[in-house]
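All protein chains of the complex are present and in place, except for one that has been dropped.
In order of appearance the chains are A and B, and numbering begins at 1 in each one.
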């Protein structure tokens, strides 16, 4: 007999009745607010082309590194999950068999946010009332697959059903933004904007850096032989991105190092980067200098700047060689912001018209570095708990460790940061519930008045993200 | 209509009824105990001269870096808050307008300890029953201002009303301690003592170090040309401070580095420090050596030693240039104690007649380094959660991460560490409530007996501070 599944309306709230009741009230007031999704990785072609999604496995399982990493950690080969290896080794090609394997191991996700998101997707998006397990797998697969073939489950229909007011995708400066141009010229009113993510052209250690610069020169129409021309080209691409809706840039550096070097040094580093003779230390200097350059450009074009530092990418060389990036083998590193950000902050930290949104995977920096920096510098704001910390306990730790020093108004609401489009409502729902829970505790313990919590839950769920990412004007 | 404000008698306790009731009982037993304030930054002239405070803004807002930093972080210029810049730029001079600006932005402090302290001051010290906001600002300002002009709100009257048994201020060895001498000769019985804070004469990187040493020589009557004479001068000033009540020294070093160097090396470093030719590394060695020297002097004169390491002072150079120190731009750094303290502990760590009280802004050191050190060395005790962590969540984390390894009796009760005199009762009240809450949880979960919690709450609120700082004898 299949196990029933039902999302409890009070899930994630404290089970203490006083707090639970306050949290319920706060949550219900924001439950149906539109979703602001200012940072994420959905594919703009979905919305531009509006084709049906392929099948449950290709949509919900195979692109999700959270799922792949956990299954892999328990000895499940990626090939049996239908992930293609560069070696051309045999791979499971039946999506239903892959789904069955996933369902057989669904218990591994107990206690993880993946489980919360997936249960939400099944219950709320697909109206499934069975729990996923080995027995229910086939039924659930067919049920989802049938729905994906209908008009109601095309990307635009889901976008509207999810009540998304605006969603930002993330693209390289080398991307021609064809889908975004198509969307701009389409009468469909959904607001899909791009984000300027220049890692491939500002990191000398990125694959094919000098070829990327050639392409940058070609796309921008600027001569990139000199550092000055290179900066002009970047400025031009930012402008192009802005014309397709971008309100922000995003930067995925190994660490938060910034620099403010003399122009002659910049020119030298740039030439070495082009020539491929730059050392690791110089490459870090160059990336740090480019963060400062990007900040200075932001003063002119108004793009909000996001920094996502501190990941050891592709920690598993054998997996990387066979299966490539984003298969769950990225591991966080210790973070440092106080010394690293100083050169940039010395230049623009006191500017109220510039915004630098910081993210971290090192939770020790919350109370020690990030909250003190955001609680002082006009330019600094804190992004929501990121990646491994985009979870109920992660959100609680974030609020508990940030709020007393930085308050609520130096934070920027929630980011879903996902390519898993169907989980976006689930992720925002978790964030709204956890914020309601945190505020309810403050109210129940007489650390905050209820009417203030009612204002705050609106701000945290909707207004702060819109303001911080400058999304008010369409 | 103004919003009513009332301090809930059960604020900060868990909302779980079982825990709340136990916490209430524990708290009520210590609510009215005298305040022991063994570490702080009030101005001794307040008590020596007993003049009326100037106005609400000058008293409650402008000297408070917690307030300034948060307002500044949201783009409010310090000049509009009436803070004078060295440039002589125009500044708001009407304290009531500054108060209004503060009140308009009082919502920024939601969820912060500043909010708790300020609400307490308004309700308990000034008997105000309105919530501070833009509408109530003017009324509240005038109400406070009128009271400040009365005899009941002079420093000594407040000291008595606050039931302060003893308060320590903090002074440089170069301070003649005129106010403390005046107080000694005054029949008023309030116990105001000094603390020996030698940073200006033990840190070669302090502004005007060599001039400071000249002044030290002059004040002490010792020839400071040699390291030996310099140590004699320090010893003499410690003795002078002790004669004006000091029971402790305090040290604000960039890190917890200590050293135990041969005398010839000390002499060399000292000469370079005087000559201004000392390197950064040598300066760290010198400061570290002086911590050990201070510890050795403590063996003789009995002063308790406090170490407050780990802050990047004046992180914002532009703000520092315009507005100077203590405007909210100090940012914590990662802490290290295990290797740094070893030279000092090798000398005096096993002495039960010496006390080293450690503070940190890096909470990761609580469970990893500080609790294990305090739970072993007879000389080591842990100061309360400091600065950014002097807050409800900060206090919970401290007890949760310290207690299981160091117990309660290797901690030293609460320090308010403040120049905000009127907030002292509020701060001690938060500490007593949070300790009651923590103990109540242990009792409710049968991890501690109620009669033991009743002993502990007395110790944590009163006795431990008195013992650790050797304040028993008047």
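The criterion applied here is as follows: contacts are C-beta pairs under 8 Å (C-beta built on N, C-alpha and C of every residue); 3 or more make two chains touch, one makes a residue touch a chain.
Just so it is clear, the structure is predicted and the values come from calculations on it, not from any experiment.
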Legend entry - Residue of B:314, B:403 or B:458 touching the missing chain in the full complex: B:403
Legend entry - Listed residues B:288, B:332 or B:349, member touching the removed chain: B:349
Inset, instruction - Sort through A:131, A:154, A:253 or A:432 and give me the one touching the missing partner chain. - result: A:131
Inset, instruction - By the contact definition given up top, give the residues of subunit A that touch the hidden chain. - result: 3, 7-8, 10-16, 69-70, 72-75, 107-113, 116, 131, 312, 315-319, 328-334, 361-364, 388-389, 391-394, 397
Legend entry - Touching residues on subunit B - with respect to the absent chain: 16, 18-19, 336, 338-339, 342, 345-346, 349-350, 352, 364, 367-369, 371-378, 380, 400-401, 403-410, 441-442, 444-449, 451-452, 455-456
